[in-house]
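What you see is the complex with one protein chain gone and the rest in place.
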Amino acid sequence: MDTKKIDNIISLSNDLRWQIGDEFHDNLAEGIYADAAEIVKDSVHKKDEKGAIRIDAKIDKIITSKVWGFPLMFLILALVLWMTIVGANYPSAMLSGLLLDTVHPALKGFAATMGMPWWLDGFLINGVYLAVAWVIAVMLPPMAIFFPLFTLLEDFGYLPRVAFNLDHLFKLSGAHGKQALTMSMGFGCNAAGIVATRIIDSPRERLIAIITNNFSLCNGRWPTQILIATIFVGALVPATYSGILSLAAVIGVAVLGMVFMFLVSWGLSKTVLKGEVSTFNLELPPYRPPRFWKTIYTSLIDRTLIVLWRAIVFAAPAGAVIWLISNIYFGDSSVAAWLIDSLDGFGFLLGLNGVILVAYIVAIPANEIVIPTILMLTVLVTGISGGAGAGVMFELDSVTATGDILRAGGWTLLTAVNLMLFSLLHNPCSTTIYTIYKETKSVKWTVVASILPVIIGFVVTFLVAQIWRLSA
Amino acid sequence: MNTYNPITALVVFFALSILAYLLFRPNKGWFWLIRNNSGSNDKIVIEDVLKLLYHNENADKHLNINDIIRTLKYNDRLILEGINKMSDHKLISIQGDNVKLTKSGIDYALRIVRAHRLWEKFLAEKTGFKEAEWHERAERKEHELSKVETDILASKLGNPQFDPHGDPIPTNTGKIAKIKGTPVSELSVGTIGRIVHIKDKPEIIYKQILAENIHIGSLIRIVEKTPARIEFHSEGEAFILAPIMAGNITVSVLEKDVVYEEDLARLSILKENETAQIIGISKEIRGDSRRRLLDLGFVRGAEVKIDLMNPLGDPKAFLIKGTSIALRQNQASKILIKKD
Partner (left out) sequence: MEVKPKSACEACPQFNADGLKKLGVNTTDFDFVVALAGNPNTGKSTVFNAMTGLRQHTGNWPGKTVTRAEGAFEYNGDKFKLLDLPGTYSLLSTSEDEEVARNFILFGKPSVTVIVVDASRLERNLNLVLQILEITSKAVLCLNLMDEAERNNLEIDTRTLARDLGIPVVPTSARYNRGIPELIQTISELANGKIVCKPHRIKNIPQNIEQALEKLSTEIEQVYPDIPNSRWIALRLLEGDRNIIETLKTGEFV
């Protein structure tokens, strides 16, 4: 090849560029649009004004209005959560009845007839199977409701309006308005939210969005919030109001997550990720009535099953680990008991306990299994009966029974509140961490994104615990 | 937990937080101070001396060692050591009192200038840092970029010829373009021109010019000139400058057939139910953001009106070429329109 000629071409292009000057791009863009206008004039004709656009404009006026804009957003969030919480109850109970009360004993019986050694039976059935069963029973129903509802809103065209409404707050915190979109995706799954940050074109603002995505309460964490809020917060008021109060508590935590997202974005953009907001432009598409059944079908099949599959893949080994640490002995206490004991003091400072901290370590691969791990370990420590043996995960059918176990483990309202806070503010799950690494290609930022939320979680729960104890 | 009590815990916590703050607070944290000071300053000092000499020689001024010590804010010992090293490496020659750059000294200085100006260009085009911050950031970055990195940066930016102040960027072979133009203070009434350069020194005047929102690339028209002041219009606004300020702005005069639009307004002031035509985008928007706006249809001649107002007032969505596009106020204020 003729490298000399090519070098000539390149230097010629440099000279020409300098001659043309910096109006080049403006002129070119204008030229292209002028062509476009000519072509359109030839072939597109508008029959008469008015039409479907008017309805769009009316909806938009309400959704972005000064009075209704924000209340409507909260109302929609509350409605989606309410439908998820209430709607998930019944199928959840049914599934746990089936998988834990029927299939589990059957499997045990089968193992006994096979003459399986106790450790293999314990490892596979009490460890792996129960973890998976719990995840299915607890996660599947809320996801099967939450995802389709979310997808319907998404298909309708509501998300860009949320971004539009919230942008002012993002601007104040030095972040990009499209972060609202990735935050919304994070409510489903943080890993998905982090991939979605690619729509943010400035590297600085994209990093902020990646680091703060974990403050969107993801699907693996909703069930924990709902369960604990129902047991401890709902019990504060008479039964008729308990549903509403626990819903309010869960929404409160979700909103607190957004508050932290704004605060941390602000903090980052004032310190390590300093800089002005570059640009923000967002196309607001027309509303499109979603295709109801098709949307429900595809979001069930795709999103729900895929996320569930992931949860199972991670839950199975975690279940095995739980079983192992509670059955391997170190002198006369099991590894689990030893771990719990050594973390208890720190846990107490945070208004939590050793059991919860160990559960969070075990549950790094999948947040979904935090609660069953806590229950199992609590039984192990308190020695109360109710569980099915050391290292066996279980879900008690009635919420009250679960509450009784936790109270026997020394839980108070403070423990519950701080667990809800800590569930919001802790390290991302392993899939998310890996996704962060893939997207940023930087160990440094992956570490920051993983550690920062836990530190915030420690600080917040610590402060809450001390103030609570002082005022008690 | 016998010693535990919430108050002690809180006190210990706050003590630790204050310590962490002192250590790590941005810029002035002890940790950063120690880290920055332990690193070798030699290179930075030498490069700053080279730059200082280069700029002065360009203005036909020659400096002696005392001038250098007085101008640069390093301690004397560091500067003297630096100067010794430089003459060892034949970057400078000392003739009598005067310090002069050698050929390789000039090359080195040009490389630093190139890195500095490219970095300013980068900050202007690809990031959202404030204009007043560019210089300082580039002052730090110029010492960190290697020759290869500088070349990559240049090609990423499309080998620009001028930095955002209008100063020429030396090529990697050390060639440097000349600024052609006339200071605003010497133009006569009625002249139309394009701003090609704004001197960034002295800093006080430069900051004043920036505060006025005057930008490279903008079209201006002189409307009044007296010994005490010069008035010109640019991008729909009137500017009145003292002659010393006007003297620091260079303009290339345009031929007669350029249309200069008067009564321009900014998109940000458009009210609901008003329509307008886009005239252009202020030169303050550069690089990718400018291209994106153009691609979204904010081109000369396009019709625009407000489609939606945000509950908090900012951003607004504008209807342009059949689609609603949300822009923040600070961007909308840089799009020039003419109301219908």
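Lettered A and B in written order, each chain numbered from 1.
Quick note on the criterion: a contact is a pair of C-beta atoms (placed from the backbone, for glycine too) under 8 Å apart; a residue touches a chain by one contact, two chains touch by 3 or more.
Values in this document were obtained by computation on a predicted structure and should not be read as measured data.
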Quiz item: Which is it among A:93, A:159 or A:296 that touches the chain not included here?
Solution: A:159
Quiz item: Just one of B:81, B:107, B:212 or B:295 touches the chain that is missing; which is it?
Solution: B:295
Quiz item: Mind pulling the subunit A residues that touch the left-out chain?
Solution: 1-3, 5-6, 8-10, 12-14, 16-17, 19-20, 24-25, 27-40, 42-49, 51-53, 151, 154-157, 159-160, 178, 181, 195-196, 198-201, 203, 206, 282-283, 285-288, 291, 298, 301-302
Quiz prompt | Residues from subunit B at the interface with the omitted partner, ascending | solution = 155-160, 288, 291-292, 295-297, 321-323
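Methods note: only the chains that are shown with their structure count from here on.
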Exercise. Averaging only over C-alpha atoms, locate the centres of subunit A and subunit B and give their separation in whole Å.
Key: 41
Quiz item: Mind pulling up the subunit B residues that touch subunit A in the complex?
Solution: 1, 4, 6-7, 9-10, 13, 26, 126-130, 158-159, 161, 177, 217, 280-281, 285, 288-297, 299-302, 307-315, 317, 323-328, 331
Quiz item: Mind pulling up the subunit A residues that touch subunit B in the complex?
Solution: 14, 17-18, 22, 25-26, 29-30, 33, 57, 60-61, 64-66, 69-70, 164-165, 167-169, 171, 177, 201-202, 204, 270-271, 274-284, 345, 348-349, 462-463, 465-467, 469-470
